[in-house]
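Sharing a structure below in C-alpha cells format, with a few things to ask.
Only one protein chain is missing; all other protein chains are in place.
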C-alpha cells in the first residue's frame, strides 16, 4: 500500500506527469503552528537546479488542503498538494514500449497490465518524495528538541562529491553515493524487539526511497568483521551513554540513549544520456532506448533531506506511541 | 507490535526462560499438507550443538495447536509452540541489575518500567526466531517452485568460517558474519513502489532478526560507487532476464524476473566469556558484568535458515497479494 | 484513523468549510475505465436541493488528481477532490463556544484541545461522505455483476416519508429514518469468522456514517424474539439458497449465497431551527444556542446512496481478498 506508520501515518499519491503529487498525514496532533513557508527550506534542499540535478523546474509550492485552521493543525488529516507544472511528456513517448534499463518501466508495465502511466516514471517517480519531505517538516517539529541531520558523504566512490558529479556529467554518465544520518536527543525506549524494531522501521522507510539499495546501522557491514570485545558498546552512564557507538544507538531494536546513526547506499541514476540496449514490450525483440527526458546525473544529491524526513517520520510515530510528545491545549 | 504481514501474517510470542516460544500464522491457505516432521530439517539448521553455538540444548519439537485437521491446514490460524526445557536461569540473576553491553538488558529495563523478564534476554531472545523458522517452512511450501537459499559466506571478516569461529572461541571472544540470500523462480510483479517495495518489506523483516545491522540488495553499497552505465542491468529477454544483476532482482520495488539477491550483516555475539564494564541500573554506579549463561561464539552460524524463513515469509505474503498461489480444493 | 479497508483502502480528508473534501482510494485495480461523469448519478442522490435537505448548494464536481491515465485506472492511488464553494462560515461564529446539542462540537473541542475547525462541523461534517460516495461508484463497478441497492423505507416513524419530512419542516424540527440495503449476486465465501466477519466489517463502516445509531442484519432485533425452529434458514440448494433469509445472507460471518440484507437506523438531524439550551465551553455556564447555518430537516434522505457506497466498498475489499475480481490486461 502507499501508506506507512501507526500513529503518525502518511499516504502518498500522484504521478510525475499527472496533475500533482501529494501526501496525507493522518494522526498529526492538534495545535502545531504551521504555514506554507515552513516547508521552503527543506523543499529547496530536495529540489533540482544544482549541477548534477535535472533541468526540470518545479516551484514545489505546498497547498495545505485539510487539517489546518487559523494557523494551527486541527487534529484532522493534513493534506499537502504540489502541482506539477513543468511537465513535458513528449520525450517519454519514445520509450513507452522500450523499458529503460534500471528503471521501473518494465515492472510497472507487467504489474499493472499495461495500464501504468509511463510518463516520467508515473507513480514510481522520485517526484513523489516531495510529499515525504513535507511530512518530514512536520515530523521534525514534533520530535523537537531531537534533531535529525543527513549528509551526502560520498559520491561515485569519492568524498569529493562535486568533482565526482562533474566528471559523471561530462561523461554522459551518472553516479550514486552514500548518505549518513545522525539523530541527537532521542529518549531511551523507542522501538520494540523484532517486527517493530527501530532498525526494521527505519530500514522499511529508507528502502521506500527510490534508489536506496543498502542500509546499515552503526558499524554495519564493517561491524560484522569485528570481534565482540571490540564491537560491544560499554555503557558508561545511567542515561545510556556508551564509550563507542557501533550499534548506532539501538539495542534490541530500541533506542539506548546514544545518538542514532545509520548510512544508506544510493544507486547511480538509472537514466543516462546514452543509448542503451533493451527489449520491445510488445514483441520481446531487442531494441535500443535513450533516456531522454530530464534527469539527475546524481540524484543522491537530493537524497539527504529525504532521508532526514523519513527518519523524523519514524521517530515521530514512535514518540507518539511512547507518549513522548505532549498534547497541546489552547 | 509483534506481528508482521498482510495476508500471510505472523505473530510471535514467548520468552527465553518462560514456558515456551511460539508463533501464530494467520492467513495460511487451507489444504496444505503438514506434519511436525516437516519442520525438522530447518529447525535443526537453526539449533545449537555445533562448535561456536551455545551449550543450551532444546529439542525444538513443534506442537501444532491450531489450524491443522486430518493432516492439512484448515484456513484457520496455525499456532506452533516450542516448549522451553533446558532453562537454567540462575546464571542470569547476577546481571539482573547489571546490563550486559551490546544486549537489550538496558533498554528492556527502561522501556518496561523494570517489569521485563530479564532471564536469558526474555522476549528479546534469539530463541523467538524458532517460530520464524517454523513459519518459514510453511512459507517455503507456499512459494514453491520458487526456492530460497541463504548461506554464511563470511565470519569475523574471513571466508574460512570454521577457522574464524574456532579462533574466537579460543580467545573467549565472539565474531559476526555476512549472510547471502538468493531466491530463484519468482514471478515478475511482487512488491510495490515506495512503502511496500520488496526492499522495504525484506529490509523490515531482516532487521527484525536480532543482531542484523546491515542489509543490501544486489551490488548494494559497492553499487553506490559504480557509474550508471556500469550499474544498469540491461534487459535481454521478454521475461525480464538481464545481463547483470546489480539491482538484486528488484526495480521500482518490484521483482523484475531475475534472481532476488541480498546480503545481511550480522554483528558479533554480544555475550562473551569475559568481564565487561557496565553500570548498576539501580544506582547508576559503574560495575562489572560477565555474561555467564550459555551463548554462541558466532550466532551468525544460525542465521542463514532464519534469513531464508524471513525471505520466504515476505515472498509468500506478496504472492498471495498478487494471486500467485492457487487455492486448493479437496 | 481516517482510513478503512485492507486491499481496497479508502482514506478521507477535508472539512466542511475548508478548501475541499476528498478521498484516497488505494488498491483500486488497474484497467478500470473511469470518467468524472461516472460519478454524477450517485453524487446527485447524495446532494441537497430536495425538500428536507439543506439550502447549501455544492456542485460536487469530482477532480481526479491521481491514478487515472488515458481514461483508465493505473493501479496507483486514486485521489478524488471536491472543492467547497458555497461556504458561509459567519453563521457558525455564534456557536464557536456554545456547542450545539447532538452535534460533535463539544467532543471536538475537548479532543483536539480547542484547535478544531468548528465551522460547519469541520472534519465531523457529513460533507465528508461525498468522498465515500465517490469511492462507492468505483466499488460498485468492481463488484459487478453483484448489485447493491439501498432505500429509505421509513422517516420519523412513518412509511410516508415525504409527509413526515414536510411535517418536520413545518414544525421547525427534524426527523430520522430507517434505510434498508439489499445486495444481490454475491458469491459464497466473503468474510471470515470473528473479527473480519461480514457483519463486523459492514457494521464498522455503517457506524462510520454520521448519524447511524443502529445496524441489524436479516431479522435483526426482531429475530432475537423468534424460536430457533422459526429463525433457522433451511438450505434448499447446493448454491446456498434458503427458504427464508432471517440471517440476512450471512452465516458464521460469511456470505452464504443468499441476498445480503441489513437495515440501519438514522437519528434525526441534530441541528434544528430552534433555540436549545447548552453550556459555554469557556466558562461552563449555561447558555442558549440556535443552530443557524444551513441544515437538513431529514438528512436520512441522503443516506441511502452513502449506505450503498459503504456496502460496495466492503464487498469490493472482500472480493479482492477472495480473488473474485479478475485482473484486467490491455
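Labels for the chains are A, B and C, by order of writing; each one numbers its residues from 1.
In this text, a contact is a pair of C-beta atoms (placed from the backbone, for glycine too) under 8 Å apart; a residue touches a chain by one contact, two chains touch by 3 or more.
All values derive from a computational prediction rather than experimental measurement.
Asks: Tell me which of C:201, C:307 or C:325 is the one touching the absent chain.
Replies: Counting the whole complex, the residue in contact with the absent chain is C:201.
Asks: Looking at the whole complex, which of B:24, B:152, B:247 or B:266 touches the chain that is not displayed?
Replies: Answer from the full complex: B:24 touches the omitted chain.
Asks: Which candidate, B:57, B:85 or B:112, sits in contact with the chain we can't see?
Replies: Selected residue, touching the omitted chain: B:112.
Asks: Check the options C:47, C:73 or C:103 and report the residue that touches the missing chain.
Replies: Only one of C:47, C:73 or C:103 touches the chain omitted from view, namely C:103.
Asks: Tell me where the left-out chain touches chain C, residue by residue.
Replies: So the residues of chain C touching the missing chain come out as 1-4, 12, 99, 101-104, 106-108, 110-111, 121, 123-124, 128, 154, 156-157, 168, 171, 173-178, 188-189, 192-197, 199-208, 210, 212-221, 223-238, 240, 242, 246-248, 251-257, 265-272, 274, 276-279, 281, 284, 286, 300.
Asks: Considering the entire assembly, which residues of chain B contact the chain that has been omitted?
Replies: Counting only chain B, the missing chain is touched by 1-3, 9, 11-15, 18-22, 24, 26-27, 30-31, 63, 65-69, 72-77, 79, 81, 111-117, 122-123, 327-330.
Asks: Contact with the hidden chain only, please: which chain A residues?
Replies: Against the left-out chain, chain A lists 6-7, 321, 323, 327.
Note that in this section only the chains that are shown with their structure count from here on.
Asks: Provide the C-alpha centroid distance between chain A and chain B, rounded to the nearest whole angstrom.
Replies: Taking the average C-alpha coordinate of chain A and of chain B, the gap between them is 26 Å.
Asks: Rounded to a whole Å, what is the gap between the Cα centroids of chain B and chain C?
Replies: Each chain's C-alpha centroid was found; their separation is 44 Å.
Asks: Can you give the whole-Å distance between the Cα centres of chain A and chain C?
Replies: Centre separation, chain A to chain C: 36 Å.
Asks: Can you pull out the residues of chain A that are in contact with at least two other chains?
Replies: Residues 1-3, 12, 111, 123 of chain A touch two or more partner chains.
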